Structures are given as C-alpha cells and as structure tokens.
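Please find one structure pasted underneath; my questions will follow.
The complex appears here without one of its protein chains, the remainder shown in place.
When the chains are written out, they are named A and B in that same order, and each has its own residue count from 1.
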Amino acid sequence: MSEIVIEGLTKKYGKNVVLDDVSLKISAKEYFVLLGPSGSGKSTLLRLIAGLEEITSGSIYIGARKVNDLLPKERNVAMVFQNYALYPHMNVFENIALPLKVRGMRKVDTDRKVREVAETLHIHGLLEKKPKQISGGEQQRVALARALVRDPTVFLLDEPLSNLDAKLRVEARAFLKRLQKEVGITTIFVTHDQAEATTIATRIAVLNKGRITQVDDPYMLYSRPNDVFTAGFVGSPSMNLIRGVARKGGSGWEFHSEDLDVGLESPGLVSETEVTLGVRPEELEVSKDGSGLGGSVSNVELLGSISYVTVSVGKTSLIIQLPGKPDLEIGDHATVRFSPESVLLFDAKSGMRIEEKA
Amino acid sequence: MQRGQALKVGLVLASPIVVYFAAFFIYPLVNLIQNAFTSDSGAFTLANFQSMLSDPILSVSLSNTAYYFVGSVALEYSVGFIVAVLLYAYTGRLKTIFRTIIFLPLMVSPVVIGLMWILILNTNYGPLDYILTPFGLGNINWLGSQSLAMPSLILANTWEYSPFVFLIIYAGLQTVSPQLYEAASVDGLSRFQTFRFITLPAIRPSIVVAFLLNSIGVLKGFDLIYVLTNGGPGFATYILSFYTYVVGFSFFETHYAAAIALLFLAIIGAFVFAMLRFTSVEEYLGLKRGKGE
Partner (left out) sequence: MKGRNLLLIAVLTLICLVYLFPIYWTVITSLKTNLEVFTRPPIFFPSQFTLSNFYVSVDVFRAVSQTAVGSIPWMVDSTIIAVVATVVSTFLIAAPAAYSLVRFIRSVWLARLILFMTMIPEAVFVVPFFIIVAKVSLLNTWWGLILVYISFSAPFSTWLLMGFFNDVPKSVEEAAQIDGLSPYQIFYRVSLRLVTPGIIAAVILSFISCWNELLYALVITFTPFPAGAQTVPLFLTSFIIVQKSFAWGGLAAAGVFTMLPTLIMGVFAQRYLARGLTMGSVKG
C-alpha cells in the first residue's frame, strides 16, 4: 500500500548532477534513513519524493502509483522541515488544522481530528499559542502533528532534529521511533548524523555525491561496508584507514605500508594489489610493552566508560578504543596489535571492499 | 512545482502590473518618442532637438539645474550624513524622540513646505531675515532677488530632503555588526580610526545609494519650486523639471515638450544606471539561483 519504489532517478540543475541514477525500494512501514554528508543529494532525493522539485529523469512510485507528474498534495505525503516551517501568523491549532481545512473537511471533524493528534503528541495544552511562544521541541511536535493529521501515506522528515540541543535530540529520537511504530507509517528520514541514523533506522541508504553507496540495515552497514567511503562515514570515531599494498609473502598474505606490516587472513586476492586497510578502533589492542607495532601515544580522550587512544606509528595515526581509563599518557611508547579477522580490505582504486575467501 | 505551472501562476499574478506597464509606461514613452521626432504635420524631423540647442530658456534651466543640484545635494548630503552619525553616536533614551523629529520634514507635503518658507523668508515679517539682520544680512528680498532666489530654494529643499539622506545613512550604520567595533577596540584603534577604517567602509553601499537617491530626488523636484518661486524671479529658478511642465502646459508645444521630456529622462536614466551598478538587485531579491543539496 505504501511502499516506495525509485527507479533510475536523476536530478540535474543545469549541468550540475545532484542525483545520479538512484534506485531504491522502501517497504511499507519501514523507518528508512537517507544518510550522507552535505551535498550528497539526500535532501534533494527527499524533495523529489515530496514533489517539491522536478525530476530530470527516472520514476518514483508510491504504493504502485507513478507520481512523477503529481503535485505534492496529490501524492498524499507529509513533510517535516528542518526549521519546522510552522505558519507564524497562525496559532498551533490553526497550523495543524490547515491541511484539513484546505481539503474542505467540516469544522466539526477538523476540530476532533486536530485534538486527537494533539493528544497523541502531548501538545494539547498549546493549541492557543503561536509558534514563537513555544519551545523548539514543542514546535517540532506541532510540525509532526500537522503532518500526521492528514493520515498521509508517507512521512518525510528533513533533518528535523538538527535544530535541537543534544539532550533534546536524544529524547526526540526515541520519541519519533516509538511514534512511527505506533502509527505504522512508511517514514523516510534524512540526516547527516550517522549515530542518529544507526539508532533509529530499520534500513539506511548511504549517499555520496549523488549516488547510493549501500543500502542495508545499520548492523550490516557497520560491519560490512561496501566501500571505503561508507566504512569511513559510518561509525564514530571513524574506522582507521591505511593505504598500502597487499601481497603474498613467505608466511602468507600480508599488508605492507610505509609504517607497518600486518598479517592478513585469506583475503580474496589473486595477485599483489594496492589496497586500503580498514580496522575499527575497538578491534585494536594497545599495550605499553608486548608484541605488535611500535609507536608513541599522541592523544588520549577519556569518555568515562571508554577511552580513545591515538597512537602514531611512524606517520600513521591509529585510534584505539579501550575500556575505562588506560594506563597511558601522551608521549608514552606503546604497541598496537591487530587481529587479522577484524581487518577489512578495500581496493585502493575503486574503493570497493574485497571479500574474504570463503 | 512544475516549471510550466509556476510560470503560468507568475504571469497571472503579474498581469495587473503588466497592463499598467503597457498603458502608463510603454504607451506614453512611445507617444513621447513619436512626438519628439515629428513636427506638427506628422513628418519626421530632428528640429525639436535642434531647437534645444538654441533655446535660451533651456540653457538657463540647465545651468540653474546644475546650480540647484550641486548646492542641494552638497548641503543635504552633508547635513544628513552628519546628523546620522551624530544620532548613531548618541546612546540614550532620547534617541527615538530625536529620530522622530528628524523624520518629520519628510512627512510634510512639499506644497506646505513652500508655504512655510514663504512665511519664514518674508523680508519684513519673516523670522529668518530678522535673525540675520545683526549679521548685516537683513532686509533682503530673499525670494524676490535674482541672486538669492536659488539659495533660498536650496535652503528650503535641504530642510525637506536632508532627513532622507539621514534615514539611509542611519539605517546603514545600524547594520554594522557591533563585534567589528569590539574587535577594533581590542586592536587598539582610536574612535576616529575606527570610524575611518571600520565604519565608513562598512557603510559604503549606503553612502553611494544615499548620494544617488538624493540626486535623483533633487532632479525630480517640482512642487517646491512651483509654490515657492514659480520659476522666478524671471527665470532665476527655472530648473529642468519645471521647464518641462511649462513647455507642455504654458507654451503648449507638444513636440518640443516631448523632446525635452526625453532629455530629462535620459539624464535621470544615467543616474539610475549608475545606481544599478552599485546596488545588487540580485541580492536584495534573493534572485541568485540556489544550489541543489
């Protein structure tokens, strides 16, 4: 009923290609996230689905209906903007009621629906107030109410949490997740914050420079990124990425770069290849002495239950995650150990991940 | 929104003004051009423009206009500018009151302003003459003398128009971010240096726009002259705007009037052209095409 299918969607502004042949299938009731850095095209994609911009080529289907030439109001989508875009000259009630009023709904029915939605979002006490009289979090819920009051098929959110302060953002995230499940509506959420994406999404599409690099659930995105960009973008702090060469040596395959040598476990390679090696901070081990690569501690960040230690091995910086407070200080000598199973290899030229041999 | 539909809506909304534009701009312009280049018989001729070269009243008008222009703009601009800076420098509760008072002359009809200054400039009973008597400038027929009519006009015009310059400069001063001043004081600039190196460059657009709008306003002026001096005594205060009217409605020479009107338009056009080079219409209207995301 409310699946969304996007086929070969391209959007150009003059010669500038903002979206390049994007295809996606979003299932009904999914909480789908479009994730990417600014300029990646994610907001444009959302706006094309909403009908706010014209498609250059390709198609969009909402619930098996082709919507390319339909106006936003004909697509039965609802959208929440980054700055909420509430009507400043109307009070909260009128803001929420407007979509219904425009559709010619009777006053009695409009009244009832508005109050229902206001109850669901806990803003029934604010109905007489004007947008500038309520807080940011409350404004956001009014924007949500206005969107939901129409029983739309699809729910589109364009970075709605960016304007909230950190603590409020976490609360709002959880609130949205619960709400979405309760209402059971297909939702597309745009953000550049990968932590936000991984905590709320059922599936994520990662965009880079107008192209989709990977569509997967958060866990797969994290553990099996398709390419170097995705690997570096998802996860905070970022995955450690080192350029070098993978070759077969005397004791098996190994990775060699200017500063370090690491043994590899059956990489899916045939001959010597230039690669980028990736390893997550939590997969590395650090000790003051012991075996491994030698380097010196250049930074220590304490976060309470965990710490991030940066060790410089030659010219390469590696970030390692350690529990609690480590017994290391800046300037100390330290050794870093890799566990070969946790290492990911990416082709240096294409950026694509190299699968291990089965 | 689809491109085609957007255009359609835009045209519908703009249709009233397009109609007006056609009727009250294009048609009159065409009419003027037609008249300027033809004689009474309807034949094409450049005689109207040639007459301009030998018209003594026109040359008097033009030199008067130059006199009026330079005098008015110089005086209005300096006064307006200084008052703006002074009010800007003042910090206190009387600010709004001062601003309201300075603002007043702009709200008064030029006809009434003419009336006011007739009363004030009267030789026998007017306060101005009386106040200047101890300085040896008394008992003078301000509006009636060939040499003093124009300065009197300039004086009245300054009273009317300097608040306009004030408004623009003052508004410009207000947009200067206070953080710039804080940085300057930390860097150790004196008040004068701050004004010269920070404030002035920051309000450069306002400075230019104020000058150009002031100039255009002065050139356009008609009402004040009509009431105060009616072009006299003799032709001493005939300026271009006034002469354009006279040729059309006192002499009834339609063709010549059209030629003069076009001359006037061209002069104004030059100023507007200069102004367009200094104001960014695109920025003012956000017409720069946005980037996609």
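Criterion: a contact is a pair of C-beta atoms (placed from the backbone, for glycine too) under 8 Å apart; a residue touches a chain by one contact, two chains touch by 3 or more.
This structure is a prediction, so every number in the text was calculated from the model and none was measured.
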Hidden partner chain, touching residue among A:V18, A:L34, A:I60 or A:M79: A:M79
Residue among B:V108, B:L137 or B:A183 that touches the chain left out of view: B:V108
Contact residue for the chain not shown (choose from A:P99, A:P281, A:G295 or A:P326): A:P99
Interface residues of chain A (partner: the chain not displayed): 50-52, 71-73, 77-79, 81-83, 85-89, 98-99, 102-103, 146, 150
Interface with the unshown chain - residue positions in chain B: 1, 5-7, 9-14, 16-17, 20-21, 23-25, 27-29, 31-32, 35, 83, 86-87, 89-92, 94, 98-120, 124-127, 130, 159, 163-164, 167-168, 171-172, 174-175, 205-206, 209-210, 213, 216, 219-220, 222-223, 226-227, 240-242, 244-245, 248-249, 254, 257-258, 261, 264-265, 268-269, 271-272, 275-276, 279, 281-282, 284-287
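One rule holds in what follows: only the chains that are shown with their structure count from here on.
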Distance from the mean Cα position of chain B to that of chain A, given in whole angstrom: 57
